[in-house]
Every structure is written in structure tokens, then in C-alpha cells.
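Report on the following structure.
Omission of a single protein chain aside, the complex is shown with its protein chains in their original locations.
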Amino acid sequence: MNWILLIEQCLNGIQLGLLLFLLAAGLTLVFGIMDLVNLAHGSLYMVGAYFAATFTAWTGSFVLAIVLTLPATLIVGAVVEIVCLRSLYNRDHLDQVLATFGLILFFNELVRLVWGPAGLSVPLPEFLSSSLELLPGLIYPSYRLAIILASLAAAFFLYWLVARTRIGMLIRAGASNREMVGALGINIRFLFTIVFGLGAALAGFAGLMAAPISTVEIGMGENVLILAFVVIVIGGIGSIRGAFVAAILIGLIDTVGRAFLPDVIGTFFDDEFADAAAPALASMSIYLLMVVILAFRPEGLFSAKSG
Amino acid sequence: MISIRYGFIAFVMIALAAVPTVAVAIDEPFYVSMFTRMLVMAIAACSLNLVLGYGGMVSFGHAAYLGLGAYVVGIGFYHASNDGMEWALNGWMHLALAIIIPGLVALLVGAISLRTRGVYFIMITLAFSQMLYYFFIGLERYGGDDGLSLWFLSDFGGVMDMNDDVHLYYLSYGLLLLILFMLYRLVNSRFGMVIKGAKSNERRLMAVGFPTYRYRLVAFGISGAICGVAGFLMANQSEFVSTAEMHWVHSGDLIVMVVLGGMGTLFGPVLGAVGFLMLEQYLPEMIRGGCEVIGGNDCGVAGEYWKIVFGPLLIMIVLFARGGIDGLLQGKVGRNG
Partner (left out) sequence: MLKRTITLAAGAAMLATTAMAADPVKIGFVTTLSKGPAVLGRDMRDAAELAMEHIGGKMGGRNVQIIYKDDQINPGVGKKETDELVQKERVDFVTGYIWSHVLLASYKSVVGNGPIMVSANAGPSQIAGELCHEDFFSTSWQNDQTPEAMGEVLNQLGIKSIYVMAPNYAAGKNMVAGVERTYKGEILGKDFTKWPDQLDFSAELAKARAAKPGAVFVFYPGGAGVQFLKQYDQAGLKETIPLYTVFTVDATSLPVVKDLALGSLATQMWSPDLDNAANRKFVDGFKAKYGRFPSFYAAQSYDAIMLIKSGVDAVNGDTANKAGMRAAMKKADFGSVRGKFEFGNNNFPIQNFYLREAVKNDAGEHTLKTVRTVYTAHQDNYHSKCPMN
């Protein structure tokens, strides 16, 4: 076993997991507090990436683009909440799935109308475009390190916001008893809009962080959306801590599986079989994990009540 | 209002029966295959409706059973043409396996999934269908992502010829009627009462002594089996089998059909499937036409953006026409129709 390679793959896994966490955190917040299944969360991720691409092109600076993208996606999220989703809170999950499915279609076409069918690209900021040698022989792209650090910072911010501030208190209260919070005279509508906007901004942040390492294109949100759902379901809906643990778990399993499964299978079976079976198994692994976890813990790893 | 509702449903069913005759008369054979697609999707939507509409189990993975049914035909064809196993083309065998295999898989999936509730159930059914999706992509032997083109279709001997669009149409129509009849008997039986009861108040039913889990599981299995029949027809209609039909968005389409038509009603899914495919076919042309009327530029391109209308339309239906088409026919408009 090549230890350097293993460490590098684990870093890759953690980085993917943290990116997923940013997406899943918004999803699970909205889910836990408003009881809303939002399939269009992936569209906000896409919109964030498109904003990042546009703002980078305008300002010529990735950092400025971050500053502009976050409020922009927050506003888009808030508008979507006010115009469309607000009337879905009292509906059952099926209605929410359908309506937000409609939103996905709408956003995809809208983006195509505004930005055209061609993908966009976000150049890396100059100071992050190199690689660092973390350990002897372990060379790691500095932008990926930046993703890890920025995502961790976002996670801590979220923890602080939810656990230490007044708005966080309301959010936690809203998650456990919505009626009671309303009865205490809190403007619950406004609180919901803020929470949804916050979730949208997190999705947008994930989108903009992913933009320089992926293609900004239509439908990019749908692929990660499913992963984000897997994360929040494994973690336990509404639990930010659960989302964090599950996201890292999924990131590691996906990456390490992809990296080492072909070799592992190759040692037991012939190469041809390994070539065919390993990618399929690697693709299925996270769903398998989810099924196993739900079979034993139908409510996910952490329940919402524990925060 | 009831009379309008049944009158309309009767009209749709009779009109569907007349499609091949009319299509041949006006020399537009394309409509036969277009409406066959509608019948096939209607069967799939009916199967989903059993669990979703009557049982309140939101399965977000029914495209997988559709795909399994289709792959029965595809794999049979593959071995018949590559390994000389001509018996593998037998249509009766295809039909039987397309019922049994998806049914058994659905039982297995249901056995685990039904332990969960609500959104967890939605996501776990999705997870299973994603696993099957990647499994078939990995099955390089049967085409993987490229799918299989079927040069020979299910062989029913001298009884009917699947290459004849009209035969296939009437087979689909006949199967749809049969399935509707079976579903009618099923949901109005004691079994159906338990399923519907478990949707509204499972705890009470369990207290009375009904093992609701078992009832729901059987319903889930039956639903998978019926969906497999639709897959079998779909393979013969499109003469092609691929993983694309198993993609999760397709499961979403099926849910849309059920809701569009009217959940928990016998004919709702049929109306929904017909309506959905009609929209898919004609909405682009309507947008193009509308664009030309207002004198816009590039109207030919405008039609490609039909989903920008379709998406919000879906939201409107959810918000304002809960009962779907069937609900509208009953005059129920509004939130909780």
C-alpha cells in the first residue's frame, strides 16, 4: 500500500465531502425547519456557479466575485421562497417534490436563455493556481486546500450561527416546534425567508467553489443534488451535525472506492472483470451505504432533535 | 358533474380504441406509435398510482421497474441473436418474466424501504433505482450505457406480430384495460381498504390488528410487476432498451403523470400519461405558433424552450389543481381538491 497515495486520496475525499456538506447544510436547514423538500436546491448551486463565472468575468477577480455571488444567490433564494415556495409549506412532501421539480426545469431553461447553451469557465485566482508539497512526495493543489479551509470556515460559521446567536436560537426552536415560535410573536414568515436565503447562499457558495474545478453548465446541479440528498438522509434530516458527518463519510467512500476498488477487485478476479465491475460498484457504493444505514436506522444517523 | 367526468373518460378510452383505425384512414401511421407510447406510460403511471395514489407511498424509483421489464426483452434478444438461443425471444416468456422479475425486485426493495417513512422513503426508493441504473450501465455485455437495439422483438408465434404497430397498439390497449380492471377489483377489495386506510391512519389499522407492513409490501410488489409489463411493451414499442429510461428524472416524470391525471383515482393516471405526452409533443409547437403570432424573431428556436413554460405549469397544477385532470372533471378546483 502506498501511504502517500492513501493520504492524498483521503484529502480528496474530505474535500469532496466538505463541498457536499455546504450543499447539504442548506438543504437540511430548509428541510428541518420548514419541512420542505427542495429539489431545486441543485439549481441554486448551478445559479451560484453561473454568477461566479459572470462576476469573475466582469470584475476580473475571483475574490470580488465571491463577495458579489453570496448576496446574489441569497436574493435569488429569497425571491424563489416568496414567489413560489411559501405556499408549499403546508403541503405534503409529494407536492413539494413536484413543484420544485418544476422549478428545476424552469431554472435550467432560464439559464440557457440567459447564458446560452455553452458551458462557462471560471479561471483560478492566480495565488491559488499552484500546488503545495504537504509531505515529502505529497503534492496537493492549493485551490483544493482552499476549498477545504473555506468549507470548514463556513461550517464553523454555521455552527456559531445556529448554536450561539439569537437567530440560531429561533432556527432551532422553529425546527422543534414551529407553531410555538409563531405563537411567541416571532415573524415566522420572515424567519423562513431568511433561512431559505441562507441555504441558497450556502448552495451558491458550493457552486462558486466548485466552479473553477468543474464546468459551469446547465444541469450541473442535478448530479450533486442527489448526492446532497443522500448526505442529509444518512445524516438524519434537519441535523447539521449529521449532515457534516455523513458528507465526510460519503466523500471518503466515493473517492477511496474509486481509487482502490479496481485494484482490490483485480487481486481477486481477472482484470477484465475488474475493469467492468469496479466502476459500477464504485458508483453504487454510496447508495448501498445509504440503504444499509436506513435499514438499521430508519431516521438516519443523527435525529434532528440533537441539532 | 359526475356525468361530465365519466363522459370524458369514456370518450378518451373510446378515442384511444379508435386510434389505429383513424391513423390508417388519414394515412398518418406515426400516430399509432405515438399513442402506443401513451398507453405504455399510462400502464406505468397506473402501477405507480397503486402505491402513490392509493397507498401514499411516494416511490421515487419506479423507472427502475420499467427498465427491468424492458431489459427482460433486451437480454432475451441479446442471447437469441448472439448465442443462437432462439427460445429466448419467446414473447410469452418475456411477458411472464417482465412481471415476475420486477415484481420480485420490488418486493425486495419494498421490504427494506417500507421500514422508513416520509422523505426517507422517497430517498431510499431513489437510492435503489440509482443502484440498478449504475448496475446496468456497468453491464457492458448488454450494451451498458449504449443500450441495445432490438432487431428482433418478442415473438408470439402466429398470435400477433410485434413488428406490426397496430398489433402492438391493441396489445397495449388490451393490457391497459385488463390492468385497470384488476386495479379496480383490487382497490375495492378488503386488501385495497387496508392500503388506503394505512395511508390515512396506519396506527389505527395496526391497533385493529392489521399487519399493514405486509399489506403495503404486497401492494409495492404488485406495483413493480405492473410497471414491468409497461417496460416489456416499451421495449417492443421503441425497439430499443437503454439505461436512459431508468434515470431518476424519469421516475419524476412518472410521478408528474400520476399527479397531473389525479392521484388515487382509477383513470387519473391514464389521463395524466396522455396529457403529459401530449404536452411534450405539442407544447413546443404551441410556443412556436404563439411566438409567430406576436411576431417574434427566431420562433423556430423558441419552441426548444418549452420547459420554461412546462415547469411553472407543473407548479400551478400542484398549487391550484390538486386533483389533477380528474379533479377538474369533478369540478374540484383549489387547494385540497
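As written, the chains take the letters A and B, and residue 1 is the first residue of each chain.
Heads up, the rule we're going with is that a contact is a pair of C-beta atoms (placed from the backbone, for glycine too) under 8 Å apart; a residue touches a chain by one contact, two chains touch by 3 or more.
Keep in mind that this is a model prediction, so the values were computed, not measured.
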Have a look at B:G76, B:G138 or B:G221 and name the one touching the chain we're not showing. B:G138
Considering the complete complex, identify which of A:L134, A:A259 or A:L301 is in touch with the unshown chain. A:A259
Hidden partner chain, touching residue among A:V224, A:I265 or A:V291: A:V224
Using the touch rule from the top, list residues of chain A that touch the missing partner. 2, 4-5, 8-9, 12-13, 15-16, 19, 108, 112, 117-121, 123-124, 129-131, 139, 141, 143-144, 210, 212-215, 217-220, 223-224, 255-256, 258-259, 262, 275, 278-280, 282-283
For chain B, the residues touching the chain missing from this view: 28-30, 33-34, 37, 134, 137-138, 140, 143-147, 149, 151, 238-240, 242, 244-245, 300, 304, 307
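Convention: only the chains that are shown with their structure count from here on.
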Using the touch definition up top, name the residues of chain B that touch chain A in the complex. 52, 58, 60, 112, 115-120, 122-124, 126-128, 130-131, 134-135, 137-140, 248-249, 252, 255-256, 259, 305, 307-308, 310-315, 317-319, 322
Note: in the complex, chain A contacts chain B through residues 31, 37, 84, 87-88, 91, 93-95, 97-99, 101-110, 112-113, 222, 226, 229-230, 233, 237, 276-277, 279-281, 283-284, 287-288, 290-291, 294-295, 298-300
